[in-house]
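What follows is a set of notes on a single structure, which appears directly below.
Note that this complex is displayed minus one protein chain, with the remaining chains in position.
Letters A, B and C mark the chains as written, and numbering starts fresh at 1 in each.
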Amino acid sequence: MTAEHFDQLLGLEYTEITKDGVTATFTVTPQLQQPYGILHGGVLCSVVESVGSISGAAWWDGPVVGTSNHTNFIKATRDGTLTARSVPVHRGRSQQLWDIEITDEQQRLIAKGQLRLANLDKTGSDTIGRS
Amino acid sequence: MTAEHFDQLLGLEYTEITKDGVTATFTVTPQLQQPYGILHGGVLCSVVESVGSISGAAWWDGPVVGTSNHTNFIKATRDGTLTARSVPVHRGRSQQLWDIEITDEQQRLIAKGQLRLANLDKTGSDTIGRS
Amino acid sequence: MTAEHFDQLLGLEYTEITKDGVTATFTVTPQLQQPYGILHGGVLCSVVESVGSISGAAWWDGPVVGTSNHTNFIKATRDGTLTARSVPVHRGRSQQLWDIEITDEQQRLIAKGQLRLANLDKTGSDTIGRS
Partner (left out) sequence: MTAEHFDQLLGLEYTEITKDGVTATFTVTPQLQQPYGILHGGVLCSVVESVGSISGAAWWDGPVVGTSNHTNFIKATRDGTLTARSVPVHRGRSQQLWDIEITDEQQRLIAKGQLRLANLDKTGSDTIGRS
């Protein structure tokens, strides 16, 4: 599974993908800002969603679907390159929970999110997104 | 305040903005999907963020900043036009809390999010995003 | 299933239990307060947990287990009788999501919580709490 579609719009690039965590980076561009010129909070949620989903799929070695994304915004940012890193909180037979921290180039915490995932049938017989 | 920047990437269009709630619509396009071809969860979070922020700014009649976005994904969707509507849970002197529901053309619930906002100084002397 | 154990400590009394929602009441006593003399937030979370769990079990007609409880505190309260009411957000084959509002005698919102539940095997062959 590779980053596609919406990740491309975000400019998200994965630098490490393992079963125990994922690292990705992206750069704050004007099109990712909200009307006040600061990075749109939805971009931070989206990065949490992508990085957490890739993390869960790598560990489960099969399809997963996000069920809940709770992202806290810590510090406003207007530019620069941000880095997102995931760590597992829980990896179970039916659900996973991952923490994702997004930091700036000075290692300051910009946002912290938590993504809950449902593990889907590896044979693909599940209907994706039905829970 | 008008929709700009990231909202344009999402194709989000506001159809009603009042102090008691906001309505907006957007269409699921391929660039808003994740690798499995379903709408990226981060897009739903982003719509919650935009619609909730506009709601809070309209009521406060001044700048607000999102502090926490918790979005639950209910039903996977691949296409069509979705509608987001906000309702206030709490509108206080320093913080606001809004519920935002996103439904499809058959009125089925696709996602439900909750956005917490901090009200900023209307004179603009506050540093945005510092809490 | 009847209210037992921890619910008794809380003094929680169910006045209506249906598949579409549950209503319960409790009274703020000194032992439910925190050191400043206001109702302890954990009591509000606990009422969300109990009322949401009973709601989910009534609809599923089998055992359920809470996986995530997100409760927002709106208004501090020191005394009186509070009422909690649940409404379903999502009732699926494997997971449920319920909103629970807690109001005071003047119908003011005291807290609003959201409880995510996992539906367990009705035959009881599941290990409760393993996800």
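The working rule: a residue touches a chain if its C-beta (ideal position, glycine included) is under 8 Å from a C-beta of that chain, and two chains touch if they have at least 3 such contacts.
All values derive from a computational prediction rather than experimental measurement.
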Note = Touch rule applied to chain B and the missing chain gives residues 67-68, 70, 90, 92-95, 116, 118, 130-131
Request  = In the full complex, which bits of chain C touch the chain not displayed? Write them out.
outcome  = 1-10, 30-36, 38, 40-43, 45-50, 53, 63, 65-73, 75-77, 128-130
Key: Touching residues (missing chain, whole complex) on chain A   = 70, 72, 74, 89-90, 97, 109, 112, 114, 116
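The definition used in the following text is that only the chains that are shown with their structure count from here on.
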Message = Just the chain pair, please, that has the highest number of C-beta contacts.
response = A-B
Task = Round to the nearest whole Å and give the separation of the Cα centres of chain A and chain C.
result = 30
Key: Whole-Å gap separating chain B and chain C, where each centre is the average of the chain's CA atoms   = 27
Remark   = Check: chain A positions touching at least 2 other chains come out as 67-68, 70, 130
